[in-house]
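Single-structure report; data block below.
Apart from one protein chain that is not included, each protein chain of the complex appears where it belongs.
Take a look at subunit A:
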C-alpha cells in the first residue's frame, strides 16, 4: 500500500506537477482511491489581480421581457431582463423571440444591443434566414455581459416564483433546454469557447439538503424580499445536466471537511465572443455603432422588425422601471491552464478559465440571493475582491501537497 502511494508520488514528480493529496491521507493509509482528483493548487493573491469587473444583473420579478410592442410602423420584439442567467438562457430566449419575428413575414431585422442576448438573437435570426443589422452603443467586449462569471446558471435570479407564475416556469424550461443543446454544439472546438470543468463545492459544515424554507407570506410583487422568493427551476432539467456527487472523505483533496463535485459548463468569453462575432460577419451581418435615447429614435431605422436587447439599460432607454439592479463583481487573475477546475467555498466562487482565473464574491455575508439586490453602484470594490481571494488563499495555505 505504501509502495503504491510512493509510486504515485513519483509519477506526479516525473510529470513535474504539484499534486494535492487527500487531506486525510497519511503515509499509513495511502490507499489510492479510484478517482482521486489530481489537482494543481491555486494560490490566488491580491497582487496578481489583472482586472476588477463590476456589473449589474438586469433582474425582473416576472422574468425576462419577451413581449411584442408596436411603435408607429415598427414592431418591437423585446428580449431583455435575464437577471443572472443571460448567458445561460441566451440561445433559448433568442429562439423564442425569433420564432415570433418569423411569423411577421419581414426579411430584414434590426437587433438593438450586442451583449450576449443581442448577439445570439442576431445569429439566431440569421439562421432563420433573416438579413440582420445590429445597432449598438458597444460591441460585446465592452458590454455588461463580459463582466459576468460565465458558467451554466440558468435559474440564477431569473424571476420570483410567485410573480412569474407557472407559465413562465414552462417557458424557462423550453429556453434552458434549447440553450443547453445549442451550447453543446460549441464544445470540442479549437480554443475551447465552451467547455466543461470539474467544479468543487466545499463546506465546513455537512451539506444541508433539507428543502428550502417557504417564502415569506404574501406576494413579493416586483421586489424580492428574501432568497426564498427567487425561483429555482433547475430540477426540471435534471435529465440533461450532470448531477452533483458527494466526494468521500478519503478522496477529498481539499482542506475543507465536506466536498461535492459536478461537471460545470463554462463560457470562455474571449474565444466564444470572438467566434460569435466572426460567425455573424461571415453570414453577412452588419453592425452599426449607434446610441438610442428614446423609442421614437427607432423611426429612423430602415427595418420594420426590431429585436430589443439592451439589458439593464432598458431602464433608461425603454423607461422600464421593472428592472431591478443586482450588483456583482469579479476579480481576474492570470490564466492557470494547468489547474482547470472550479471552487465554491464560504460564499466565494473561483473558475479557472482560458482567459484568466475568475474569483467572485457571491455571498460573503450570508445574504443569499439578496446579495447586491437594489445596488447599482457599478464601481470596483477592491476590499470585496480581497475578501473573496482570501477565502481561496486561506484554503490552499491549509493544504498538504506532494510531488513538488
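One rule holds in what follows: a contact is a pair of C-beta atoms (placed from the backbone, for glycine too) under 8 Å apart; a residue touches a chain by one contact, two chains touch by 3 or more; residues count from 1.
Quick note on the criterion: contacts and distances are computed from a predicted model.
Peer 1: Have a look at "Acetoin utilization transport system permease protein", "2-aminophenol/2-amino-5-chlorophenol 1,6-dioxygenase beta subunit", "Cytochrome c" or "3-isopropylmalate dehydratase small subunit" and point out the UniProt protein name belonging to the hidden chain.
Peer 2: Checked against "Acetoin utilization transport system permease protein", "2-aminophenol/2-amino-5-chlorophenol 1,6-dioxygenase beta subunit", "Cytochrome c" or "3-isopropylmalate dehydratase small subunit": the hidden chain maps to "Cytochrome c".
Peer 1: Identify the residue among A:78, A:147 or A:261 that touches the chain left out of the display.
Peer 2: From the options A:78, A:147 or A:261, the contact with the absent chain belongs to A:147.
Peer 1: Return the single residue from A:100, A:203, A:354 or A:376 that touches the missing chain.
Peer 2: Counting the whole complex, the residue in contact with the absent chain is A:376.
Peer 1: Touching the absent chain in the whole complex: find that residue among A:67, A:170 or A:291.
Peer 2: Only one of A:67, A:170 or A:291 touches the chain omitted from view, namely A:291.
Peer 1: Could you pull out which residues of subunit A are in touch with the chain that's been left out?
Peer 2: 53-54, 137, 142, 147, 291, 293-294, 315-316, 319, 374-379
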